[in-house]
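All protein chains but one are shown in place.
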Amino acid sequence: MPLPQEFHDIAKRVNNWGRWGASDEIGTLNLITDEAVRSAAAAVRTGRRFPLALPLQQDGIQTGVIPGRVNPLHTMVAVNLEMFGSGTVATSDDIVTTALQAATHWDGLTHASHSGRIYNGRPADSITAHGGSEFSGMEKITNVLSRGVLLDVARALGADRLPVDHAIGPDDLDAAEELASTRIRPGDIVLVRTGQMRHYLAGDKHSYGYPSPGLSIRAPEWFHTRNVAAVANDTLTFEIFPPEIENLWMPVHALHLVEMGMPQGQNWNLEELAAACADDGKYAFLLSATPEPFTGATGSPVAPVAVK
Amino acid sequence: MPLPQEFHDIAKRVNNWGRWGASDEIGTLNLITDEAVRSAAAAVRTGRRFPLALPLQQDGIQTGVIPGRVNPLHTMVAVNLEMFGSGTVATSDDIVTTALQAATHWDGLTHASHSGRIYNGRPADSITAHGGSEFSGMEKITNVLSRGVLLDVARALGADRLPVDHAIGPDDLDAAEELASTRIRPGDIVLVRTGQMRHYLAGDKHSYGYPSPGLSIRAPEWFHTRNVAAVANDTLTFEIFPPEIENLWMPVHALHLVEMGMPQGQNWNLEELAAACADDGKYAFLLSATPEPFTGATGSPVAPVAVK
Amino acid sequence: MPLPQEFHDIAKRVNNWGRWGASDEIGTLNLITDEAVRSAAAAVRTGRRFPLALPLQQDGIQTGVIPGRVNPLHTMVAVNLEMFGSGTVATSDDIVTTALQAATHWDGLTHASHSGRIYNGRPADSITAHGGSEFSGMEKITNVLSRGVLLDVARALGADRLPVDHAIGPDDLDAAEELASTRIRPGDIVLVRTGQMRHYLAGDKHSYGYPSPGLSIRAPEWFHTRNVAAVANDTLTFEIFPPEIENLWMPVHALHLVEMGMPQGQNWNLEELAAACADDGKYAFLLSATPEPFTGATGSPVAPVAVK
Partner (left out) sequence: MPLPQEFHDIAKRVNNWGRWGASDEIGTLNLITDEAVRSAAAAVRTGRRFPLALPLQQDGIQTGVIPGRVNPLHTMVAVNLEMFGSGTVATSDDIVTTALQAATHWDGLTHASHSGRIYNGRPADSITAHGGSEFSGMEKITNVLSRGVLLDVARALGADRLPVDHAIGPDDLDAAEELASTRIRPGDIVLVRTGQMRHYLAGDKHSYGYPSPGLSIRAPEWFHTRNVAAVANDTLTFEIFPPEIENLWMPVHALHLVEMGMPQGQNWNLEELAAACADDGKYAFLLSATPEPFTGATGSPVAPVAVK
C-alpha cells in the first residue's frame, strides 16, 4: 500500500535533504549553534535540575507488544570480588542486555525509513544486521545540549492528560507556546507534554502504551518552520496511535526522521518539570540530553536533565 | 591480607559517612548545589561543546583482561521492518549487551567495597546478583551537571602523556590548578588529564590499559579538602596501576567510592578539550555528565559534554 | 526460619555426600554405567524419535514471575552478509540472550543450596557472580544418555492432568510404574508426567506456571531407593507449588540437588511420548538429554530426545 498523497505533500514541504550538505548525518542538530548554546546557558536562573529519564530496569515500560524491544536485563559478573586476594579491596561489575529504545531515548535518524530511503536520501539498505546504520548512527550524535522549551499542551488545554484520540496539531502547539510566554527559536529542543506519562507513574503500563495521544501529521511542519533542533514527549508512540489517517502508520516518524533529519525523543518524564514551569511561569531552560554513542545504533538511551 | 595502616589513616581523614545523613546514597554529589550549577552556567562563554565519550562498540577498549567486562555487542531485532504491511513506514531496532563499565563511564559508589562495607557504612552484602545494589545504585544519580575544571597534569608537567609509573599526587594537582588559573570550588567536577588516552587514540589499546599512570593514594585527600563533587580521568584503571604500595590494590577506588562516597569516571577522552583549554587559557566550563539510570547498577555509561 | 525436622530426617536418608568420593561433582549421574547405556540401546525397538523440548523463543513460557529468568531473546549480527564481496556466498549469524533455565532444561546440582551447603557438602559460597559454580557447573555434565522410563502419573490416576494441589508421592509413582510394565533400574532417567503442560500447549502460560501439581517431599526417597540417575517432568516448578508444608519452600529441590546430587529437569513436553507409550504399552526407551556445557552454570537448556 503506497503512502498517500497527503503524506508526500507534507514531506516535500519539510524535507531537509541536502540542506547541510550531501555528507551530513545529523540533520536538524546542525541548528544547535554556539549561539543557541549560549542562549541555553542564559536560561539557567536558579540552578535547579529536573531529571527527565525513567529508570532502566527489568520492570520497565515495555510490555512485549513491540517485538524484540525488551526491558533492560541487569546481571552481575562480579559481586564484591576480591580480585587480588582475600581482604583486599573488592569490586562489583554489571552487564546489561537492553533494547536501546527500552525507556527514555532518542530515536536516531535511521530508526525509520520509507520508500527505501533514510535521511539525506541515502538508501535504507545501508542499515544492516551487521553493523547497524552505516550513516547517521547514534555515535554521530556527539552532543545534544541547547535551550529547551516545554510546550505543555495538556495544561494549555486544561487537561491533566490529553484524551487518547487527541492528535496534537499546530493550534495546540500555538496554545502551548502562548502559555510558555516565549517564542521558539532556531536550535531549541521542544518538549511536548501530553500527560500520558501519568498512566505509567500510576502503575498502569498498559494504558500508558496505547492507545495514546501524540503528535499529529500536521505537527512536523510547525517544527520545521521554527527550525527546531529536536522534539521529545512523554509517550511510548510519540505520535497519535492508532493513527489519524486510516492505514497511514507512523507518518510523523517518517517526516521527522527521514524527511527532516530531526531526532525525536520518547518516554520522557515531564511531570515534575511541568509542575515547576507552571509554578514560576518560565518554560525555557537549559536542556542537556546527549544520547549514549552506540556505534551504528538507530536509537539510544538518554538521561536528559533540564536546568531552570 | 589486611589493608595497611597507611590506608586506614587516610580513610579516616576523608571519610564522609553520615555527613549527609544516615540515609544518603549519593555522597559528594550532594555538593552540587543550585549555586554550583549557576556557576557552571556562568562558565559558558562561547557555546562550544566538547564531547568526552568514546563510541560504544564491539571494537572498544576492553581487551578481555578484566573478567566479564565485555565491549558492547550491538545486534538488530528489526531492519527496515514494515510492521504494518508492505510499502508502509519501516523501522529498525537495536539490542545491546554490554558491561556497564565498558567504555566512558562513572563508577557508582558500590563498584568498590572494603572490609565488608560500602559507602555510608552499609554492609557490602547489600549488593547481590539478584538486583545489584540495594543502596546507591546508579538510578539514584539522577543528574550530574556542574562546573568542570580540567586539571591537565600532563601539560603542567610538560609531557604529552605521563610516564606509566607516575602517581599523581597533591603537588601535581597543585601545579595543574595553577596552570588552570582558577581555584577548585565546592561542587566542581575535576577532570584529570594524564594523556594516556593517546595510546588508545593511536590504536594501541593494550598500552592504553596498563601499566598506566593514574591517581596516587595521596590524591583523595586533596579532592576531599576542596569538596570536589566527582573526579574523572583519561585512563582505564583511574589510579596508578600497578599500585604504588606493594599489595595495596585499588586504594583510590576504596577511598573515593567507599570512604568519601565520590563517583569517579574512567576512559574519558580529554584530548580535544585539553587542546582548547590550552589555547584559550580557560580551564573551567559547564560539564554535563549524567549517567544512564540503570537500577541497581554499580556503574554506568555516560556521554559527558563540556561547554566552554 | 530454619528448615523443619521432617526435612532433615528425609535429607539424612537420601544423602549421597561422599558416596562417589569427596571430589565428585556429578552425583547420581555416576549411576549411568556402560551397562545402563547398553540397556538404553536395547530399549530401541522401532527407531521412532520423540523430541521433548519446547522451542526457545521470546514468546516462551516465562511470564516474568521468576525475577531475571527471561525468555530467549534472539537477535541478528549478520543477515545474508556478503563478507567477501558482492555476489559471493552470504552468511547469517545470530546472538541470543537467555536465562539458562528459560524453557526445557536441567537444573544443575548448584541451582539450589540450603544451610550454606551444596552437593557433596561444599560451601554454597563457592558459587559467585564471577564464574558461577566453581564445583558441579554444567560443563561437568558431559553426557546424559541412558534408559528412560515414563511414569505417566496422570494416566495412571485416570486424569488428563493432575489437579493443581496434587503432590506426587510414592503411591502415585508405584501406580505409574505398574502401568509402565517395567521395573525402574539403577541409572534410569525417570520422566514423570503430570499433564500440566497441556495448559501451555493450549496457550495458557499463566495457568501452566502455578499453582502446579508436582513432586511431593515424599518422592525423593522413592527415587533414591531405586538409584535413579535423574528425574524430569512437565511442569515449571517441578515440585508441587505452593508447597505441601506451610513455609517449607522447594524441599524437593534441596533434597534432589543438594542431598542426593541428582539433576532434575523441568518444562519437558511429554505429551506425544506419553500418547505413544499408552499406544504400544512400552514405557521404556533410550533417552538422550545432554545439556549444553556452559562453564560454571547452575542449569542449562537441553533438547531431549526419546527413542522408542
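Lettered A, B and C in written order, each chain numbered from 1.
Following the convention adopted for this analysis, contacts are C-beta pairs under 8 Å (C-beta built on N, C-alpha and C of every residue); 3 or more make two chains touch, one makes a residue touch a chain.
Note that the structure is predicted; figures quoted are calculated from it, not measured.
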item	value
Chains still shown that are in contact with the chain withheld from the display	A, B, C
Listed residues C:24, C:139, C:152 or C:177, member touching the removed chain	C:139
Option from B:26, B:79 or B:124 whose C-beta touches the chain left out	B:79
Omitted-chain contact residue, chosen from A:3, A:76 or A:215	A:76
For subunit B, residues in touch with the removed chain	58, 67-68, 70, 73, 75-79, 81, 92-93, 97, 128-130
Residues belonging to subunit C that touch the chain removed from view	1-3, 33-38, 41-42, 44-49, 51, 53-57, 66-70, 72, 74-80, 83-101, 110-114, 124-125, 127-129, 132-133, 139, 142-143, 145, 247, 249-251, 253-254, 286, 288, 290-299, 301, 303-305, 307
Missing-partner contacts on subunit A, residue numbers	67-68, 73, 75-77, 79, 95, 97, 129-131
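Definition applied: only the chains that are shown with their structure count from here on.
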item	value
Mean-CA-position distance for subunit B and subunit A (Å)	26
Residue numbers of subunit A (touch at least two other chains)	67-68, 70, 75-79, 92-93, 97, 128-129
